[in-house]
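Not every chain is included here, but those present sit where they belong.
In order of appearance the chains are A, B and C, and numbering begins at 1 in each one.
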Amino acid sequence: MEPSLTTLRDALRQFAAERDWDRFHTPKNLAAALSVEAAELLEHFQWLTEDESRALPPGTKAEVATELADVLLYLVRLADQLGIDLHAAATAKIAANERKYPADQVRGSARKYNR
Amino acid sequence: MEPSLTTLRDALRQFAAERDWDRFHTPKNLAAALSVEAAELLEHFQWLTEDESRALPPGTKAEVATELADVLLYLVRLADQLGIDLHAAATAKIAANERKYPADQVRGSARKYNR
Amino acid sequence: MEPSLTTLRDALRQFAAERDWDRFHTPKNLAAALSVEAAELLEHFQWLTEDESRALPPGTKAEVATELADVLLYLVRLADQLGIDLHAAATAKIAANERKYPADQVRGSARKYNR
């Protein structure tokens, strides 16, 4: 199975359909749930130093992987409910960022990060 | 180009390398940035009714698509910095949810949602 | 004891000092912790309808009260670490909002909410 967002989208569609959960999955609710999952992810890092965050113990790393998955699944589900092509949006955003932050101008200066 | 998470991961690696931005992209910082982007997404929905959230005006939908992209890009970047296979984690989580919420038991009862 | 923000601020100062926890309470970390607590609060509401959110069962209401407290405590602590007068900032913001949204112009039109 090719590891694509389409595969995940279809699996989530079937999952919700089998449980009759589409009615809970309004964009408003999914956006809230996504935000909550992102915070659960952040919780693992909130008291760590930046260096510590680069070297998680294996148990924490496994928990973080599950939180990352939760964020992705709500993200894919929300995009699907809105009829938005998530991969196309992401590709367009990378292209926009490349125009906004030209490598030869921002390299080493970290302009974005020193506002 | 196959629309895969691997493609996005590689594009983001190159983007950060060309700008020397890896040093800002610690997992702690990326987790915070991801949470901030998820909230910017939620902001579009916070005063809407659930029905309104299903029928966004085109302008809002385009803005929401960009916010979805921002969340995905930080998510892919964070998983990469942590050495986590995002697609594998998501697939494992779907399988875990299927075991946790058997369709024949939760269908129509919405057990999860009436805690 | 007068129920003031000053009272809470002083209690939190003493609490952190007695445990030598000031070093963890950097503004960056406290801002992350505040955001995490706000999401834990939101989690209670994410699948509820707006009407349901107005009529929480007593057990949920007690849990929500604790989450509200967590948000307030991190907020007071963060303001203190930054040397910001929280009550003065809030009073100034109410005044700014009164100028931004004149009652006679926005009444019934909900301009803010129909962007």
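Everything that follows uses one rule, which is that contacts are C-beta pairs under 8 Å (C-beta built on N, C-alpha and C of every residue); 3 or more make two chains touch, one makes a residue touch a chain.
All values reported here derive from a predicted model rather than from experimental measurement.
Taken over the full complex in this file rather than the chains on view, the one protein sequence occurs as 4 copies, with 3 of them shown.
Convention: only the chains that are shown with their structure count from here on.
Mean C-alpha positions place chain B and chain C at a centre distance of 26 Å. Mean C-alpha positions place chain A and chain B at a centre distance of 2 Å. Counting partners per residue, chain B has 32, 35, 39, 49-50, 112-113 as the residues that reach two or more other chains. Of all the residues in chain B, the ones that touch chain C in their complex are 32, 35, 39, 47, 49-50, 112-113.
Residue ranges on chain A touching chain C, taken from their complex, read 24, 29, 32-33, 35-36, 38-40, 42-43, 45-47.
Note for the complex: chain A touches chain B at residues 2-6, 8, 11-12, 15, 18-21, 24, 26-29, 31-32, 34-35, 37-39, 41-42, 44-45, 48-54, 56, 61, 64-66, 68-73, 75-76, 78-79, 81-82, 84, 86-94, 97-98, 101, 103, 106-108, 110, 112-113.
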